[in-house]
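With one protein chain held back, the other chains of the complex are shown just where they sit.
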Amino acid sequence: MTKKIDQFQKMLLIIIVIYSVFVSVKNPQFLQVQTVFDIVKTSSTTMIVAIGLLVVMISGGIDVSFMAIALFGSYTSLLVMINTGINSLVFAFALSMLIGTCLGLVNALLINWLKLPPFIITLGTQNLFHGIMTTFISDKSFGSGVLPSCLHEFGQGTLFKVATENGSAGLTVSLIPVLLAGIATYFVLRKTMIGRGIVAIGNDEESARRAGFNPFKIRLFVYAYSGALAGMMGIIYAAQVNALYPNKMVGDELMVVAAVVIGGTKITGGQGKIFGAVLGVLIIYLLNSTLILIGLSSSWNNLFVGAILVIAVAVTSYQERVKNRSHLIFTE
Amino acid sequence: GTKTADAGDTTTTTEKAETTEAADTAESTENVSADPADYKVVMIVKQSDSWFDDMATGIDQLKKDTGLNVSVQVPETGDAASQISIMEDLIAQDVDAICVVPNDPNALVPTIQKARDAGIVVVTHEAPGTADSVDLDIEAFVNESFGQLFAENLAKAMDGKGKYAGFVGGLTMETHMAWYEAAVKYLEENYPDMENVATEPYEDGNSVEGAHDKALEVLKAYPDIAGFFDCSAQGGGICEALQENDLAGTVKVVSLALPSMSSTYLKDGSMSHGLCWRPADAGYAACYAAYLIASGQGVETGTDLKATGYDSVELEGNIGYGNAPLEFTADNIDDYNF
Amino acid sequence: MNKIKKMVGKDLDLSILVGLALLVLVTVAGAFGGSMYSGRNIQSMAFQIPEFGFLALAMMLSNMVGGIDLSIIANANTVAIFTAYVLNGTWAFGTEGIARVILALIVAAVTSLIFGAFNGLIIAKTSAPSLIATLGTMTLIQGIGMALTGGSSIGDIDPLFAEFGKSVVLGLPLIFWLFLLVSLILGLILSLTGFGRKLYLYGGNPVAARFSAVNNEKMSILVFMATGFLAGMAGLIILSRVNSAKVGYGDSYLLQTMIVCVIGGISPNGGKGKVQGVVIAIIMMQVMSSAFTIMSLSPYTKKLIWGIMLVLVLGLNHVIAAYSQKRTLKQSMKNLQSAQ
Partner (left out) sequence: MEPILCARNISKSFIGVRALNNIDITINAGEIHCLAGENGCGKSTLVKCISGVYTPDHGEVEISGEKYKNLTPIEAMNKGIQVIYQDLSLFQHMTVAENIAISKLKFEGNKTINWKKIKSIAKEQLNKIGVKMNLDETVGEISMANRQMVAICRALAQDAKILFMDEPTTALTKTEVDHLMKIMLELKKKGLAIVFISHKLDEVFTVADTITIFRNGDKIGDFNSKDLDEKSLSYHMTGREIEYPRYHRTCKDNSPILEIDHLTRKGQYEDISMTIRPGDIIGLTGLLGSGRTELAMSLFGLNPTQSGSIRINGKETSIASPMAAKKQGIALLPEDRFNQGLFIERKIKENISSALIDTICKKGLIRKAEEDTIAQKYVNELKVRTPSIETVVGTLSGGNQQKVVIGKWTATAPKVFIMDTPTVGIDIGSKSEIYEQIHKFADGGMAIIFISDEIQEIMANCNRVIVLANGKCIREFDENELGQDGADKIITDLIGSQSAEEVTP
């Protein structure tokens, strides 16, 4: 925590730079503000859930239900708004985050009660939440016409715009919630006792208990927090795509997990940095949003993305392994 | 394939007795019932979304209209594997007819074969390529001409010149690919001033988000792009991307479209044309055709499948073409509510 | 009766699972009567089990060493694509008939083993967490299939091979017998052989395994090769059932295999679990799935039931384990007291 940028993040930055240079050489169009703006916008939703997931993973857990939570929260609150005619962004966020928090609490309770790996539990609740929502709430899709108008305004909103060759590009307002989530999380993790408790139970739950932390309460907080962030992400997602589907998002969890892990978060918990997670998400989005620029035809997309992903994973993991081995730490 | 009635419904014996009598008087020789209530027809759709929700309403309507014992099976995901497994279960349950909108027609062929070997009538929709293996394939139109419709509308919107890009849901989606190829071919032949920016379509992964992200990237890679067409119903995502870049209306979009999901884009001008066929009607027609075949009445050119656009099907081999393409513009979109 | 008691005491989780499976079977029978267990329906279920079953076994193996293999479906499809190219003559190298089928089988075995070995190598040599390593290889292997086919399905395969997916032996599909056979062999390997023992040890504590002169790199590579091989078998079965191969077939199986493994008693932390458990879980899931079809449940309701099922099984395991532990404790205290 002392060094601002650690070895690992340096590695990721190098990978990003090398790749960016490669893309710029293939297509100079890459070098423009719009690229940055686009990546910020397209990755903003993932950033938020990645930050939530990061907190969970630092606490030594994992959550694969956050997309189901995001969907549950946003779908339900927007449905309420459609049916009641409420047209307030604040309401949307508040209700969705509230629902997210509650579902997160359910995760925490189950994990605490069943004392089983969180991966399994949240795999179950992912199905459970999605099933409950679609069975008991609704399973209809809603197009842009019916959605509250504040949503579209938010999704399209920009902080400022710059002119481009054929129009204009704006920096999305979605950046604000991302920054808020990032700063809040940094504050929680770094400056609050509960945050240190999260790190502590991630290091060793028994030791944390002996140091006076209550792992159960911390876990409640962690999953509720990630649930709230998921709820927030759900609204932003709906605003950006300007439509409401009962079956979107769910299924993309593992990519986010991968992003967070590539960002240097220990799968075993206790260690992880927000900046790392952000870099991890960036790498994945950078990759996926430059395929057209480098002129790759669609049928080669996966091969290319997969190869780069494997290389990135191998390189970063191998570095870590060499470092550990030289300290006689066998991580396997 | 014809089928005897006794294998059908077992619950309504008294009714059956009556209908058998009626059938006897009507056809006098064969012991075949024409009462729809005696036939169990199941429609397997691709997945749960607005499109197939609408198809389900059509099928409900059919049930109401005719009393046909028809139901819908919705797989958990848009995956051929789930469709196959549902179909296997249905074969074992001995239904009279199965209608299916295959995710991957080729993958379904052996199971279809198995169903037909078991005496079950199989009707497909959106699978002209495998029509040889089924009793009937119902198409809302000829895929080539629907693709040309995309091209025609795009060309009209773009004034016949400029760069364009084509999207499909995925390279694995057969009908999307057929439309894409027909559209591109048509544009190449008829509009020499229009240029496709890529040799292959871009994949939007059947998601608005995917369409949005890909559109942003295309805009960057080809700043002079003037039009998009999307063979999956995700044109809204492209419109969103255009709106963000203040290009809505400047860059034209033609897309497969559901009225409920794209009316705003048509009205605000960011989408110039929406193309569609009514899923409810297609489902209605397919199931009704399945019943006709199962009950021995058969389907031939000119048969009325009782759904809008299918009142006089054109039979070509095993494919029954309706005439049901829908074209949406800002002016007529309010006439549709699915 | 005593025998049952002994068995329950020996392997609680498995016994709970067996009990639950019986409950499901009986409930389903009660609800649908004969139609559920008609010969036809059993045969139909037996046709559906193998392709998913092999994938679940593959997932199980990777779970047992504390890993996860997300690339199994991609692997199965790409192997199927390779095999289909051989079987439809594109890569037949002039072979015909049975020779071509044999060549295809060899190609399938080799490619699946290569994919598996690739996973194993990355994981063994760079210590990458298998979750992200296989996420990468999943995309990569899928990419190979995509680049080869451009997304279209590869059909026209040798009818000789297609027979294999359809044939029925002793009332049950050949592929189902194959699945049972492979499960049996796998179960025996795990419980009786040195390799199986090493796998449990390695899964339980890889560091201690290294210090016990277990060749960890080799273990990891072998396990992932076996995983790949099982996925490849699934690919062959898919090919024989649908007569064509295509990228993306069965993508929805991935999460389901994980759920089946958990219900089957495999600990994702490694070192725990038995093949029997997974096989029972697979069969149970199939029975439920068929029942769902008969009931025309909406996909969302199915999802809900899977979720409840998972939480229920886990909760039951937990409660019963806690209860039995309490009882053993009481018992042992009684013993101690009477000894004094």
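So that you can tell them apart, the chains are marked A, B and C in the order they are listed, and the count of residues begins at 1 in each.
Here is the rule we go by: contacts are C-beta pairs under 8 Å (C-beta built on N, C-alpha and C of every residue); 3 or more make two chains touch, one makes a residue touch a chain.
Computed from a predicted model, the values in this text were never measured in an experiment.
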item: Interface partners of the hidden chain - shown chains only, full complex considered; value: A, C
item: Option touching the unshown chain, where A:195, A:246 or A:280 are the choices; value: A:195
item: Of C:23, C:98, C:181 or C:207, the residue in touch with the unshown chain; value: C:207
item: Residues of chain A (touch criterion as defined above) contacting the omitted chain; value: 1-2, 190-197, 199-200, 202-204, 206-213, 266, 270-271, 327-328, 330
item: For chain C, residues in touch with the removed chain; value: 192-195, 197-198, 200-201, 204-205, 207-215, 271-272, 325, 328-329, 332-333, 336
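Throughout what follows, only the chains that are shown with their structure count from here on.
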item: Geometric centre distance via CA averages, chain C-chain A, whole Å; value: 30
item: Chain A, residues touching no fewer than two other chains; value: 134, 139, 246, 299, 301
item: For chain C, residues that touch 2 or more chains besides their own; value: 146, 150-151, 298, 300, 302-303
item: Residue ranges of chain A in contact with chain B within the complex; value: 27, 29-30, 32, 34-35, 38, 41-42, 134, 139-146, 155-156, 158, 161, 164-170, 172, 237, 240-243, 245-248, 288-293, 295, 297-299, 301
item: Residue numbers on chain B that touch chain C, as the complex places them; value: 47-48, 71-77, 79-82, 84-86, 88-94, 104, 106-111, 114, 170-172, 174, 177, 200
item: Chain B residues within the chain A interface of the complex; value: 47-50, 53, 171, 198-203, 207-209, 212-214, 216-221, 223-224, 236-237, 240, 243-247, 250, 258, 260-265
